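Left out: one protein chain. Kept in place: all the others.
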Amino acid sequence: MSYHNPYTPPRKSATFDDYTLAEIRRAAATGIYDIRGAGTKRKVPHFDDLLFLGASISRYPLEGYREKCDTSVVLGTRFAKKPIQLKTPITIAGMSFGALSGNAKEALGRGATIAGTSTTTGDGGMTDEERGHSQTLVYQYLPSRYGMNPKDLRRADAIEIVVGQGAKPGGGGMLLGQKISDRVAEMRTLPKGIDQRSACRHPDWTGPDDLEIKIMELREITDWEKPIYVKVGGARPYYDTALAVKSGADVVVLDGMQGGTAATQDVFIENVGMPTLACIRPAVQALQDLRMHRQVQLIVSGGIRSGADVAKALALGADAVAIGTAALVALGDNDPHWEKEYQALGTTAGAYDDWHEGRDPAGITTQDPELSKRLDPVTAGRRLANYLKVMTLEAQTIARACGKNHLHNLEPEDLCALTMEAAAMAQIPLAGTNWYPGKGNF
Amino acid sequence: MCGIVGLFLKDRSLEPQLGALLSEMLITMTDRGPDSAGIAIYGSPESGRAKVTIQSASPKADFDGLDRDLGKAGVPATVKVKSTHAVIEVDSLRLDDVRLVLSEIRPNVRVMGSGDSIEIYKETGLPKDVVSRFDVRAMSGSHGIGHTRMATESAVTTLGAHPFSTGADQCLVHNGSLSNHNNLRRVLVREGMSFETQNDSEVAAAYLTSKMADGNDLGEALKSALDDLDGFFTFVVGTKSGFGVVRDPIACKPAVMAETDQYVAFGSEYRALVNLPGIENARVWEPEPATVYFWEHDKAA
């Protein structure tokens, strides 16, 4: 037998994988960093790594669909004369008119209203459609102050001071010129068709001592009626929560890194912030240390997809959650129905994230009148309502199985962790043990 | 995150009122910092005598018989107790000995600051309570600095309260948040400085002390702080005869100053200044960013 040299197959680098190589080439060719929408796409420890223990002999479960398991929540009980009452603890996160079409905003309002929850404006102000179709509407107060005016402040049901968001804690925004249509330009006092740069800090305050005075001003303007939320991106959740409370917030909104955005640098989305799972316990600890847990409500967002996620967030100490990306999917975002058109854009249903470009085949993240027409706000709203109700039922099912007559009675002790990472981040014992890494520290 | 006040008297006839004026200024800033409060007062130095302000969590056990025990250890001293704090007066040549002896005979006592004229009082709690607990209103002096604290990333403790004193007759208060203090702390530790807290402001104080130990005056030390400290800050600092103010180049944290023939005053907000005598006719301004302001008693008047 003759000797053959053994064949060594070509080996690709794990560090320089195909995606990385393509990104280097893209940057070299275009001279611009990748801007995109949505949240992080990398895998991070998440609620999937936690499981509920359920009841058996030591605990007694409740009968599904018969024995009551309350899902209601009241937000803003600390100082506001008119707190918000919701039927479900699943709220709709802030998304702007501008990032979304008018029909999409209307659909969010319709869906949330049917499900008995709130929706939220975004960077760009409040539209009449949105106010008209939302029973409970939270008005965002952002660094850019686009579309900000006292009339809308007064016709909102709550005010959310946005300090940051999970996709980009510490960053501003960039909405490319394509989406600055006549109406968006008018609402934002910008020339049509230019890139809109959003500031990363508020123009007239910095830090918690100033924030306290800002909150006082907003309360005075709205005669102390509206709950005031403070929204932060998940980065230093213990301190940020504590400082929001000390500054006088009624509600703290904490957005982990899986939280979406309309448009930011990919490098920011993928490399800044903490996973939602890791944010909750420190924030709750801060509330407990200040004796404010449940007095100041905590809304957690970033990667909430199902009733199980909702139940886990609540068990870790949140009072409510907010959904953004999941709500858009319920409306029809990234639906395989439009696969041909997604392919024409060089992507595929499920991966489309160029929300800032305004060419969304589903008619959601666009200002193009023809594309917008594809989304019927009534049917899309109905889909969102269905989804919200399913998630609520799912969370209820789990809570009942753990013997709870209210979702808020879920506890960390109802959970176990599947991985060391999740155990450490959520401070939940590894399944089958009574131990988690780093006990007593975060 | 905090409220700062400072008062530097040019007119000596106001000196008996320093504590009272500063107390009112401090209490006005309660909203900006309800966690803890502190005050540094520079009284008239007595030639050849030095003061050490100490603090104890169990003042009775630590302060009872302290003068006697110091005497026994060979350091004759007088001890004046005020609540959780006490001021030890000794021959200025024995200042280092006092610290050494204290660490042996009273290991749980913390030194808040020392020097020819400085006394420092700080505790957790509301400014009004801190002021009355130490009877600050009755104190006289040539200049003083006060601080109300809303803790950001370090503990709400007595030691975490401002002012921070890291050198003889030096003290610093800070409003803002530094972003390179961890690195800077490591550098200063390598240079032999020690730290009592995880507080970013203590790093700033220690930085200035280290610069002044190198032979710079307060004004020069503050100038180099502008290059070396990152983040947001308004500092008010005191030395035996000087009073300085500096804001970072971004200058987001508030600062208001007032000057008359009688005094120079600093407040995080104008509210802090409204009770000062003659404020209606004072020159009131906001310190410029990245600009060092600096007064000395020898040069004032």
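Note that the chains take the letters A and B in the order they are written out, and that residue 1 is the start of every chain.
Just so we're on the same page, contacts are C-beta pairs under 8 Å (C-beta built on N, C-alpha and C of every residue); 3 or more make two chains touch, one makes a residue touch a chain.
Methods note: contacts and distances are computed from a predicted model.
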| item | value |
| --- | --- |
| Protein that the absent chain corresponds to, by UniProt name, given "Protein GlxC", "histidine kinase", "Deoxyribose-phosphate aldolase" or "Simple sugar transport system permease protein" | "Protein GlxC" |
| Residue among A:P203, A:G346 or A:G432 touching the omitted chain | A:P203 |
| Contact residue for the chain not shown (choose from A:G64, A:P191, A:G350 or A:P369) | A:P191 |
| Identified contact with the non-displayed chain, of A:R78, A:R131 or A:R145 | A:R145 |
| Absent-chain interface as seen on subunit A, which is shown | 31-32, 144-145, 148-151, 153, 174, 176-177, 188-191, 194-195, 197, 199, 203-205, 210, 213-214, 216-217, 220-224 |
| Interface with the undisplayed chain - residues on subunit B | 251-252, 254, 256, 269-274, 284-286, 288-289 |
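In the analysis below, only the chains that are shown with their structure count from here on.
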| item | value |
| --- | --- |
| Geometric centre distance via CA averages, subunit B-subunit A, whole Å | 44 |
| Sites on subunit B touched by subunit A in the complex | 1-3, 31-34, 150, 152-153, 175-177, 232, 252-254, 268 |
| Footprint of subunit B on subunit A - complex, ascending | 201, 206-210, 212-213, 236, 239, 243, 246 |
